[in-house]
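As structure tokens, the structure follows; a few thoughts come after it.
== chain A ==
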Amino acid sequence: MDGGWLLLAILFSSLGPGIAIFFLPEHRQGLRTALNLGGAGTKLALVAVLLDGVLRGDEYYFSLPLMPGIDLVLAADSLSLLFASLSAVLWFVTTIYAIGYLEGSPRRSRFFGFFSLCVSATVGIALSGNLVTFLIFYEILTLATWPLVVHRGTPAALRAGRLYLAYTLTSGLVLFTAIVWLTLLAGAEGFTPGGYLDGLADTHATTLQILFVLLMIGFGVKAALVPLHSWLPIAMVAPAPVSALLHAVAVVKAGAFGIIRVVNDVYGTELAIELGLTAGLLVVAAITIVYASIQALRTDDLKQRLAFSTISQVSYIILGVALAGPLGIIGGLVHLVHQGITKITLFFCAGNFAETLGIHRISELDGVGRRMPLTMLAFTLGALGMIGLPPLAGFVTKWHLGLGALEAGMPWVLGVLILSSLLNAAYFLPPVIRGWLGERREPWHEPLQAQAGPTRFETHWMLLFPVVFTAALGLLVGLFAGLELSPLGWVSLIVRRDYSLPEFGL
Partner candidate 1 sequence: MIPADAELLPGAIAGLVALSLAVAILATAWPRQAHRIGLLGALAVTAWVLGLSALFLNAGPDPEAAATRVALGGWEAPLGLMLHLDGLSMTLLVLTAVVGLATSLYSLGYVHDRIERRQFWPLWLWLWAGLNMLFLSGDAFNLYITLEVVSLSAVALVAFTGTAAAVSGAVRYLLVNILGSLSFLMGVVLLFGEHGVLDLVLLEARTEAGPTERMAAVLMTAGLMLKAALFPLHVWLAPAHGSAPAPVSAVLSGLVVTGSFYLILRLWMGVFAPLATPAFGILVGMLGVAALVWGSLQALRAGRLKSIVAYSTVAQFGYLLVAFPLMLVDPGAWRVVVFFAVVHALAKASVFLAAGTLQHAAGHDRLADLGDVLRARPRTVFALGLAGVSLMGLPFTGGFIAKYLLLEAGLGTVLAGSVIGVLWVLAIAGGGLLAAAYILRMVAPTFHRGREDAGETVSPWMDWVPLGLATIAALAGLAGTLTLNTLALTPGAP
Partner candidate 2 sequence: MNGLAETLAHTLAPGLLYPTAGAILFALGLYGLIRRHHLVLRILALNIMGSGVFMVLLGVAARGEGPPDPVAQALTLTGIVVAVSATAFALALVVHLTRLTGHAVMLPGPPDDDVPVEDISRETHHADGSPADPSSGEDRPS
């Protein structure tokens, strides 16, 4: 139970306010905002304390017996902290953004209640110490995001919600079955760097292979692996902060994080390679990267293009993990953070365009750079980061993935990376070019100003600040990737500390 209270406090810092918000009357806007920001701020502070503690080598562990032999375990290792701090930071920003985005719209208590629930589930996923605990928070996340996806209540939103649930609940059941099966075979072990299934490798090799496929189906839906990805582009009908949450902070990330956990801490890379599992995963990830990029090219809807880009980019994480070498894993893990920061910037920007000027399509972006320079600048930074232009975040990822591919002796992966970068450029440059160089002939519609009056900046400050903040963050993590506390530094630390892989240098 050492330090377990801190883990619980992190969990409840969003759960508590979330439940309180459910019971708030709609008009108590001030109190709701205070609860939201208070919760987000508290969580940020607590995660910082935890980070400090883990760096000093403290152990944090909480367990609660659930069933005979099976405990609910929360634990903080460096991998969970990576995800926890990412979601804490991005949640804080997204909360500000969501408050600004939803100003004046109905049913905000419901929205923010589920919003907080969603983040609690994400942090729970990050801090889960074993597969059963992971499953619990993973399914809570499914349930908590559904009301957000259907929040607008339009037929399109409800259809998206149905599809989302159909995909995630079905895959959740597959995952459920696989986890029960695995736990039956191997016991409710905690996540262990290097895996805990070695004892079964000789006797149950086929079973372990089947289980791996089932687990990948279970996580692959949320991680939007092709062919399990169809829900994601449709779910982009949700409000922009929800899309940001889905694509950058919570849902997609939870799937990818699950795959990382299974490969690294349940099977262990060595066993996964031995059973031929990583090779299959690698191929699926590569196909997903290329296929989704091509799909992104074909759509004119900005948010849909971003959604396809997410599918492609998240598979970088999986690609890195599937490369199963230290450099590849560094590339994959660091992309968990980089993709989050970059993609959330892009979705915030898309939301800003839609809210401020009513722009939803790329063909309408002409000249938007003059009307909203800061947002457009952020969008440009995000897009270039996604393409992988040095010194932005995406470059750091692709560099390590490329090195990882060479290290693993699979140069064809390099080809995939280059092809995907070209495709990235092909679908991200047009909106950027249109935004800066295009000409707008007629005056802008100004739905935001029409509704809320003139704004001091190019848009409401609560919409602008998050964009600027995350764009700057994306620049900083790329520029200062060499520092020890940068995501790259932290990830290298994880790989060095947790995975007893051979020494390596850059």
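In this text, a residue touches a chain if its C-beta (ideal position, glycine included) is under 8 Å from a C-beta of that chain, and two chains touch if they have at least 3 such contacts; residues count from 1.
Inclusion criterion for the candidates: all candidates are chains of the complex that A comes from, given by their letters.
Nothing here was measured: the structure is a model prediction, and the numbers come from that model.
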Out of the listed chains 1 or 2, which is the one touching chain A within the complex? 1
Interfacial residue positions of chain A with respect to candidate 1 in the complex: 22-23, 64-68, 70, 110, 132, 135-137, 139-140, 142-143, 147, 150-154, 157-158, 161-162, 165, 169-170, 172-173, 176-177, 180-181, 183-185
